[in-house]
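Let's turn to chain A:
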Amino acid sequence: MLDVADLRVSFGGTEVVRGVSLRISPGECVAIVGESGSGKSVTARALLGLAGSNARTSSERLRVRGRELGSAGEREWQRVRARDVGLILQDALVSLDPLRPVGREIEDPLRLHERMPPTARRARVLELLHRVGMPDPALAARQRSGELSGGLRQRALIAAAIALDPPLLIADEPTTALDVSVQARILALLARFTANGTGLLLISHDLAVVRELADRILVMRDGAVIEEGTTAEVLGAPRTAYTRALIAAVPSGTPRGMPLSVVDRPPAAEAEAVATARTAIETPLPALRDQRPLLALDHVTKTFEVADGRFTAVDDVSLSVHRGETLGLVGESGSGKTTVARLALALTKPDSGDVVLDGTEWSRLREAERRPMRPRIGAIYQDALSSFDPRWNVGRILADAASGTERGAPAPGVAALLQQVGLAASVAHRRPLTLSGGQRQRVAIARALAASPEVLICDEPVSALDVTIQAQILDLLDELQRSRGLACLFISHDLGVVRHMADRVAVMQGGRIVEAGAAEQVFAQPAHPYTAQLVADSPRLVH
Partner candidate 1 sequence: MTRGSPADPRRQRRGRTIRHAGLLVAGAVFVMWAVATLTFFAIRLIPGDPAQAILGGPGSQASQEALDQVRRDYGLDQPLLVQYLAMLGRLLTGDLGSSYALKVPVADLLGAQLGGTMLLALLSLVLAWILALGLSLWSTGRGRVSTAVGEGIELTAAALPHFWLAAVLIAIFSSGLGWLPPVATGTPAGLVLPVVTLAVPLAGFLAQVMRESLLDAMQQPFVVSARARGESTTGVRLRHTVRHAALPGISLSGWALGWLLSGAVVVETIFAMPGLGRTLLQAVTLRDIPVVTGVVLLIALVYVLMTVLTDVSSRIADPRLRQEANR
Partner candidate 2 sequence: GCQAAEPEASGDPVSGGTVTYASGDAEPTCLDPHVGGNYPQALIAGQFLESLVSRDESGEIIPWLADSWEVSSDGLVWDFTLRDGVTFTDGTPFDAEAVKVNVEHLQDPATQSSTGYLALDKVEQVEVVDDLEARFVLTAPDSALLESLSQPWTAIQSPAGIARGMEENCQAPVGTGPFIVDEWVKQDHISLVRNDDYSSPPADAAHEGPAYLEGIEWRFVPDSASRYAALQGGQVDVIDNPQPDTIAAAEQGDAFTWIDAPRPGASNRIELNSGQAPFDDERVREAFIRAVDVNDGIDALFFGTAERSYSALSSVEALAYSDESLFETDLDRANELLDEAGWTERDAEGYRVKDGARLTLRFPVSTNQSIPAEQSLFEQVQATAKDAGFEVVIELLDLSGWYGALFAHEYEIVSAPYTKVGPDVLRIVYHSDSITPAPSGYFANLSQLNDPDVDALLTEAAATSEPDARAELYEQAQQLILGGYYLLPLYDQQNSFLLSTEVQGARAISTVSTPSFYDAWLAG
């Protein structure tokens, strides 16, 4: 149905897709995986002639339903799009025009490709929305994308892509940026299409996601396919080190303490690591238990004023982090995780309850009294870039953070800090804007460490990174936490990440902590139905 050979795309001299070949038959799901920037999205878009106005595309063969499109003009492409191939774009949240009702967006392909009276079109839109599992199709059709949640937007986008029942669907990262439970539902929806005979090209950087759906997997790196095979072959017996790294980087299932970014682990070491991890969990840090926690939230409640009353973002939350321990905090979007982090950092005042830092009720201090204590608690954010002053280079950022230590401890030099997080000294002269995401996050970690904190608050530190980079950052954090005996509050919506990083976990839902306990225990035998649902929805490499 789709038959591509030697597809090449270049932008102004640099080739970003280099000789990709692939075939998809009806009902088959082919997945492309690979790290960020490997050319997955460009490949997908090139299949519809949408690589971009500045792109040069060539191919030996580019057949959709047997029709050669290698030299198709814009008009021909327009006929192919949506009718023969449906495309679900990577940026689901911004792929719908925020100013147009969703129904109109879905209607577009019907209007453009089919002669249909408007009433029939509208009926069909409702039917499509129903098919993708929209709770209230009539309402959704009238709403605009901004009024829909991420999951619903993704459904609307899928509805638009399948409006003409195209025999082939291309889904580019259809679940990135979605909560696990939503992700599970979207994947299930896609699975239904393949079951009905639609061919599916699924693109993701996350092998765990792909595993559930794909019949065959193509691994891309630097624009070229470096490995190809059935799902079982690729995941079970990866041939290239790169693929093995991708597999290793998936945190879920990799026990606490085992590095994610080391590729060819000797089996012995693996077993050993697992063993240590087990012991660590089974003996739940008795020594630490007796000590008083370094950071504790004690029945903390935080409400915000909204248009019609007050909204409780954090509801009677108690948690504690001990020295040398990592507490994981998971929960869906909006459950109050960031608010907890801000409370812990005393950036916002609780309505009731206390935040205690090393015995001091520090949420009650005045800011001036609190300031000398601030260096004891560091923070790392999801969006590292916006946490840097845009005018400063890395050296200045780090020096500034280090000189802020008012405790007199000799500030570690910039070079040493960079070295600690595995960055070259030359990075000091660059501005964060010019760094890659992984590098930025390393700088953020270096900055947090500059003041030699005892507690580290990490709010989604890896959510914006792709798996391989994520693996490196997680390893770095883990190592630093252990070597420095830091207490760490680790926030993430990704169960796998939390499971890998945390000694204990707390699960948040709607501002409350619904379950807490040792990580392995919570994930293995969830007590609360919400946790159970989360665990069930979370994709894994192995069952």
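By definition in this document, contacts are C-beta pairs under 8 Å (C-beta built on N, C-alpha and C of every residue); 3 or more make two chains touch, one makes a residue touch a chain; residues count from 1.
Selection criteria: all candidates are chains of the complex that A comes from, given by their letters.
Predicted model only: the values in this text are computed from it and were never measured.
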| item | value |
| --- | --- |
| Selected partner (touches chain A in the complex), from 1 or 2 | 1 |
| Complex interface listing, chain A residues touching candidate 1 | 45, 48, 50, 74, 78-79, 81-83, 86-87, 89-91, 93-100, 105, 108-109, 112-113, 143-144, 146-147, 149-150, 157, 160-161, 163, 306-308, 311, 333-334, 510 |
